[in-house]
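Missing here is one protein chain; the remaining ones are kept as they sit in the complex.
Chain lettering (A, B and C) follows the sequence in which the chains are written, and residue indices restart at 1 in each chain.
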Amino acid sequence: MTWSAALPLLILASSLVTGLVIFFLKEQSVLLRTVLNLSGAGVKLILVGILMWGVYQGQTFEARLPLLPNIELVLHADALSLLFVSLSTVLWFVTTVYAIGYLEHSPHRSRFFGFFSLCVTATVGIALAGNLITFLIFYELLTLATYPLLMHRGTADSRRAGRIYLTYTLAGGALLLVGVVWLKALAGPLDFTATGILAGRTDLNPDTLRWIFLLLIAGFGVKAALVPLHGWLPISMAAPAPVSALLHAVAVVKAGAFGITRVVYDVFGVEFAASLGVLMPLTIAASITIVYGSVRALSQDKLKPRLAYSTISQVSYIILGTTIVGPVATIGGIVHLVHQGLMKITLFFCAGNLAETLGIHRVSEMNGVGRRLPKTMAAFTVAALGMIGVPPVAGFISKWYLGAGALDANMPWILVILAVSSALNAAYFLPILYRAWFMPATGAWQERLERGRFETHWMLLMPPLVTAALALLYGLFANMDGSPLAWARLIAEREYLR
Amino acid sequence: MTVTDFYALVGVALFVMGLSALILRKRDLQRILGLNIMGTGVFMVLVTSALGQGQPADPVPHAMVLTGIVVAVSATAFALALSLARERHK
Amino acid sequence: MTLWWSTLCVAAPLLAAVLLFIRPKWMAGIALVAVTLVLVGALGLASVLHDSGPQFIAIGGWGAPLGIGWRIDGLTVTMLLMAGIVGWPVTLYAHGYFGGAAAGRHFWPLWMLLLTALCSLFLSNDLFNWYVTLELLGLSAVALVTLSGKKAALDAAQRYLYTGLVGSLFYLMGVALIYNDYGVLDLAVLREVTEPSLALWVALGLMAFGLLVKSALFPLHFWLPAAHGSAPAPVSAILSALVVKGAFYILLRLWFDLVPATLPDAVSLILGGLGAGAIIWGSLQAIRATRLKMLVAYSTVAQLGYLALFFPLSESGQWGDAALTGLVYFMFAHGCAKGAMFLAAGNLQRAAGHDDLVSLAPTAQALPVSMFAFAIGGVSIMGLPPSGGFIAKWSLLNAAIGSGGWIWVAVMIAGGLLSAGYIFRVLSLSFSESGDEPEPGPELVPVAKSSEWASLLLASIALLLGLNALPMLDLLSIGLPRAG
Partner (left out) sequence: MPRLIERCLPVLAGAGAIALGALIAAALLRTPENDGAMARAALEALPDSGVGNPVTAVLLNFRAFDTLLEVAVLLLTLVAVWALDLRLPRTEALPASPVFSSLLRISGPLLVVIAGYLLWVGASEPGGAFQAGAVLAGGCLLLRLAGRWNPGAGFVRWAASVGLLVFLLTAIAMPALTGGLLQYPHASAGMWILLIETAATVSIAAILTALFVAREPGETRP
């Protein structure tokens, strides 16, 4: 097997093997498990680094495994997949660190970290998937791997969360399956191509294609929490903080959004999809989701649900960017894939810290918490401002490109949507910041003032600082080589290159 | 309607009689008898096919029936033992 | 070589049965060797077929029509492989399950006789020989059910016995009609001479009914749940994974070689309809089940429905092969997955002393390996990737969509979701608000490690089947039967 084929497989294996080994570790062997976790994450990080370097040099990496007659499992590294791979790998590393700190002394850790690794394996598989079948396989694997994480606490809430999550995702998966099989039966092998497999396939009945598009989008829309398929997301807040972080920033919702991007760009081809007239409805759905999510977020007093609704809103920016024809909007959508991930994971880390260190779960309890957890709240602030779209944080870049793209495609009403949602973002984030920094400390948490060398466990503190810093850097140095923006530009060029 | 046909028809009659006994009767013994009657019916039909147009008689159906009988005996023995075992649990 | 390999598949378990009958003390060792030999024989046959296509063996050197013939094509060998691959972990498991227990003394010869019957059934191609194998198969299966010695098991066994015997007698009546008409028993010869006639239709009807009863197609499944649910765990695994497939295999052969092309579509539609009924009804019953093993047993009822979906799909011209692929892959994957689930369920039952779902959570958390095995098996049953079940579902869906059979698509999707309904009911047992340490719960009976790993082994096979389907499909395509 050649190196170019081996590397993608190694990237998968690095977390898969770790996961399987961890399953069979004793609960007590903490050190070994920690070492395994971090080394697995580290190795993956290095391998992905090599991969990016290689692709940057113009090498192609592709692994093909036979599955069924003229159906292959394809792992392929193109620009778009690299963006997602690198994102998930980096964020996995920090989340692992965070989770180790967060779950100290809690039961069933071997099970947790086992599925944790499987979950990331699935995400990376989704990122590297070279055709719809491979994508589908890892997509379902992701569902299976996240379920135990959601259920981890085993409380009534989390059990309910798990049940609802399954109902949504399995149903979505079923629709997806039908869509994929149907498309395969019609159009043969489904390898992703930069300008779309179906682009220019005049032999296929457009109505059939519209149906298939609907099935696929519905399938992905569930995980992407597209209204009205978003019901599972707020409830899944019952999961432990690192899981929520992973679900919201990297794994699940991103997988959905990424799937939609793949379908629009690499299966149908954005212009062909537009010619079928299937994009506009999606644009509208995304817009509705953006506004709806923000509005619901306003009324949440609990911190995590507020963040959850914010996610629903923010993820649809990606879909919005995807569905607006034109390179600029494309850049905006794709770059937001990364930016939203960084910012949202930061917010969840911070929320986790508040809950772990001070037992704070509600916005109303956060008065003056900035003085008790300055570093954490600093990270929170950066991320929140980014979400609102305040320069120079990365979020600003995304919104800027989205807006510009909307104008290119002369859809000015999109600007209104963006303005409204930004205003709403501000409306539900700024009060938090105000309470945290400028209001006098009140609330039960003050009795718990035991301080270590850090304001909280260092494994809980480092991750949000790192991710916040990244969010800031990617905003400041957006034009630097290898920045998400640069990648997005590259992808957009390939997509519209004719 | 040859005599062979007559035997065959009797066989069919036994088959359905046994079947209905199996459905309608409640007691184990009656049902086991029903099964045996069914079997006998099938064996009769089978053995009549030995007297095809080609004389002399075809040995294969005879062999099949003999095998069938042994299997039926075994099954009956087991069925009786089983119902005894159930009695013991009552 | 063909002769040696195929003889091995039948003779090894039969000889083992005799030896185990004479000297019960020898126990599992011999059985394990025998199953291994069956596996070896099947693999040997696979290689022979790979080199030189389908094989025929005339037992006694007489050949059709006078003698009994063995027909060995891809389908045969695939089924033999299934028997061996499922049988191996089950045997390993039973070793730990029965240990020195008295019931084991009877289990081993019975299981070996059952395996003999199964292998000769798969090899045979002769209507009457099939009757004898069916009886051997059925009687040994019933006897195995009684081994638990409980009242429920005996009642279930009796019903199983009567239904099974009626089934065989219907089948035999059909054979009698055909023999009366054509004077031939060998399927290969019959394929040439039969032409549509009232006698043929009635005969096929009787045979099909008998075989459908034995393979428990809804609504003829009434005997199955109690029998599979109350038998000792390894037996349940054998029954669900292998025995029901035996009768269905014969049905399949008849379908390909004896059913005239002029079969009215209505028939295959009805069969498919029954399959759909099985999927829905069985799944609902499984969801409502209160005992773990009953849940798994009803799942079997549901899964057998997918087998019946094959009939309407195979009518659909070019997609027929995809349907057959799906069907055979389904049988194989279901064999492994369902076997693993029953073994795992048996571990839980053994440990807890009961299998009431409501109070099984602590046990489930004490036996992670078994639960893991159950989960993997469940994934395959739900048809989720990566698993053999997924491959099967993919192929069946492919055939259904390709031929525009949207009803069947809907049924399969619904079935998949419903199965998730009952499987996750079990899996959620692993997650409960346990304190800092996994709670002790009631003191549990220790379960043999070998039993736990055997279940996981079988489950992993179901998983591995999903990684690359090509080898088995190549094997299956050798002498691939086509609908008449």
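FYI, a residue touches a chain if its C-beta (ideal position, glycine included) is under 8 Å from a C-beta of that chain, and two chains touch if they have at least 3 such contacts.
Owing to the predicted nature of the structure, the values given are computational and were not obtained by experimental measurement.
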Inset, instruction - Taking the complete complex into account, tell me which visible chains touch the one left out. - result: B, C
Inset, instruction - Using the definition of touch stated at the top, determine which of C:55, C:91 or C:116 touches the missing chain. - result: C:116
Inset, instruction - Could you tell which one of C:68, C:187, C:396 or C:447 touches the chain left off the display? - result: C:68
Inset, instruction - Write the list of subunit B residues that the hidden chain touches. - result: 1, 4-5, 8-9, 12-13, 15-17, 19-20, 23-24, 45, 49-60, 62-64, 66-67, 70-71, 74-75, 77-78, 81-82, 84-85, 88
Legend entry - Residues in subunit C touching the chain absent from view: 3-4, 7, 11, 14-15, 17-18, 21-22, 57-62, 65-68, 102-103, 106, 109-110, 113, 116-117, 120, 128-129, 132-133, 135-136, 139-140, 142-143, 146-147, 149, 173, 177, 179-184, 197-199, 201-203, 206
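Definition applied: only the chains that are shown with their structure count from here on.
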Inset, instruction - Compare the CA centroid of subunit A with every other chain's and tell me the farthest one. - result: B
Inset, instruction - When you average C-alpha coordinates per chain, which one falls nearest the overall C-alpha average? Tell me, please. - result: C
Legend entry - Separation of mean Cα positions, subunit B and subunit A [Å, integer]: 69
Inset, instruction - Could you give the separation in Å between the centres of subunit B and subunit C, each centre being the mean of its C-alpha atoms? - result: 28
Legend entry - CA centroid of subunit A to CA centroid of subunit C, Å: 43
Inset, instruction - Would you mind listing the residues of subunit A that make contact with two or more other chains? - result: none
Legend entry - In the complex with subunit A, residue positions of subunit C that touch it: 368, 372, 379, 384-386, 390-391, 393-395, 397-398, 401-402, 409, 413, 416-417, 420, 424, 428, 430-438, 467-470, 473
Legend entry - List of subunit C residues in touch with subunit B within their complex: 128, 131-132, 135, 139, 142-143, 146, 151, 154-155, 157-158, 161-162, 165-166, 169, 172-173, 175-177, 179-180, 183, 185
Inset, instruction - Please give the residue numbers of subunit A that touch subunit C in the complex, ascending. - result: 23, 65-69, 105-108, 111, 136-137, 140-141, 143-144, 147-148, 151-156, 158-159, 162-163, 166, 170-171, 173-174, 177-178, 181-182, 184-185
